[in-house]
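Every protein chain but one is kept in place in this view of the complex.
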Amino acid sequence: MAGKASATPATYSPSPATRKGKPTIYKDGDRDWVRPDGRGFQQCRPAFFRTGAVNAASGSAYAEIGNTQVIVSVFGPRESKKAMMYSDVGRLNCNVSCTTFSTPIRGQDFDQGSDHKEYSSMLHKALEGAIILESFPKTTVDVFALVLESGGSDLPVIISCASLALADAGIMMYDLVASVSMSSLGSDLVIDPISEEESYQDGSLIISCMPSRYEVTQLTITGEWSTNKINEAMQVCLDACGKLGKIMRSCLKEATSATSE
Amino acid sequence: MEIDRIDGRSPNQLRPLACSRGILNRAHGSASWSQGFPRDTKVLAAVYGPKAGTKKNENPERACIEVIWKPKTGQSGKQEKEYEMILKRTLQSICILTINPNTTTSIIIQVVQDDGSLLPCAINAACAALVDAGIPLKHLAVSICCCLASSGYVILDPTKQEEEGMKAFAYLVFPNSIKLILPEGSSHAQGERMEDGIVTSVTHGAMSVEDYFHCLDRGRAATAKLSDFLRRNLQPQVLADGSKAG
């Protein structure tokens, strides 16, 4: 440490970064372990949505699910980039970035800049199927998300929040997109995992769907899953998406009734 | 109260000025401006344009000014970005932007030597380079650095050595004092003379409000000398150009 006498001082966070001594949060074979926040295995965190968070945008939404906080702004439909070729259908452009304080240790995910490439393309794929791109030919709709605080299940929260922001912007969609994830921890499946659970997971399943049409826009599975487990997880997630969709819908209704009064 | 300055100047005395124009062949206009001798602050300014507006700065109604600041060594950081912004806004306010709409004029500032009062030196250099490039201007601008010592004493045009240990600075840009060609009184809009105006003010460090106005007065008093120098420097070439045209 002392040897490094560079212009930018080497600093470290005093928080205990390594959980070496700490036992894992679950034990295989023990079916009675309790989730860190005391939820049931198939119980989601309470969700809060609000539209119109950013005035400068055409539409926006804020989502807070547990500790995960996300803001999504939608701009457009507006002129496509000059380099873009003519297109009969509209374009969707998605970008996800994180704040330096989104993770417990400052700038942990900051190695390759604040943009999250993987999330950006996943968000794009999850939303693309729900938007009626024919309704805004030649133009682009920009969907920008900022993760204020990452508390687990970030991508599903971003996707749900983004579809709400699109609705707030008045972009034509077949339906809202609700997204829920599931983690596989040993032999157990937990829905809507928090960061701590995600760090121990053997596999994850993210499902994005349009609840009222009962159509899936995106399904991502990582890790090792048996067919039975996938079926179980999908059913649980789809049910949860339905419930989440209702909450999102009521948020939109509230917003419109508030403005018309 | 008197502070002895290291180079023996009086508090209001500026360092010797030097300016030469048209020193770069490829640029549309260029100037080097230096303050001080033999150690000096020297800045090279080059103007390219007006050229067709780039996509980024396209504006169908006005011309766009772009400033690129090159430090003496190393890469440009936040400090340079701040300088660029100040220079850009300052030059925008003296150029007549409506004459060449949808064009971009680039001003490149290269720091050759920094011995204090860097930003004012660059502003003066840019102004001379704009004249050299024949960009239409509303008026000239002259820039000066005022330094405030903790004892409340003000010195002008500090060197790097003097800048260190000072309580506060003010970088000020004033419009050049006008030689009236207009009928008497026409420039006295609302009873305020143009010379009393301030184009740009940037300060560093905490000072009392009175001290700031004191700096302002002292800076303004010194600009007459700077304006004279700038005007004298620009004159011969203007005359020569005029005779060519005639």
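Every chain is named by a letter (A and B) in the order it is written, and numbering of its residues begins at 1.
The criterion applied here is as follows: contacts are C-beta pairs under 8 Å (C-beta built on N, C-alpha and C of every residue); 3 or more make two chains touch, one makes a residue touch a chain.
Convention: contacts and distances are computed from a predicted model.
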item	value
Name under which UniProt lists the unshown chain, selected from "Amidase domain-containing protein", "GPI-anchor transamidase", "Glutamyl-tRNA(Gln) amidotransferase subunit B, mitochondrial" or "Ribosomal RNA-processing protein 43"	"Ribosomal RNA-processing protein 43"
From A:F49, A:F75, A:F136 or A:W225, residue that would touch the chain that is not displayed	A:F75
Full-complex contact with the absent chain, from B:P136, B:G152 or B:G205	B:G205
Touch criterion as defined above, residue of A:E149, A:D188 or A:D239 at the omitted chain	A:E149
For chain B, the residues touching the chain missing from this view	77-79, 81-82, 85-86, 88-94, 168, 170, 173, 175, 190, 192, 194, 196-209, 211-213, 216
Absent chain, residues of chain A that touch it	1-2, 5, 7-16, 53-58, 60, 67, 71-73, 75, 78, 95, 97, 99-104, 106, 114-115, 142, 144-146, 148-149, 260
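We adopt the following convention: only the chains that are shown with their structure count from here on.
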item	value
Computed distance of Cα centres, chain B from chain A, in Å	51
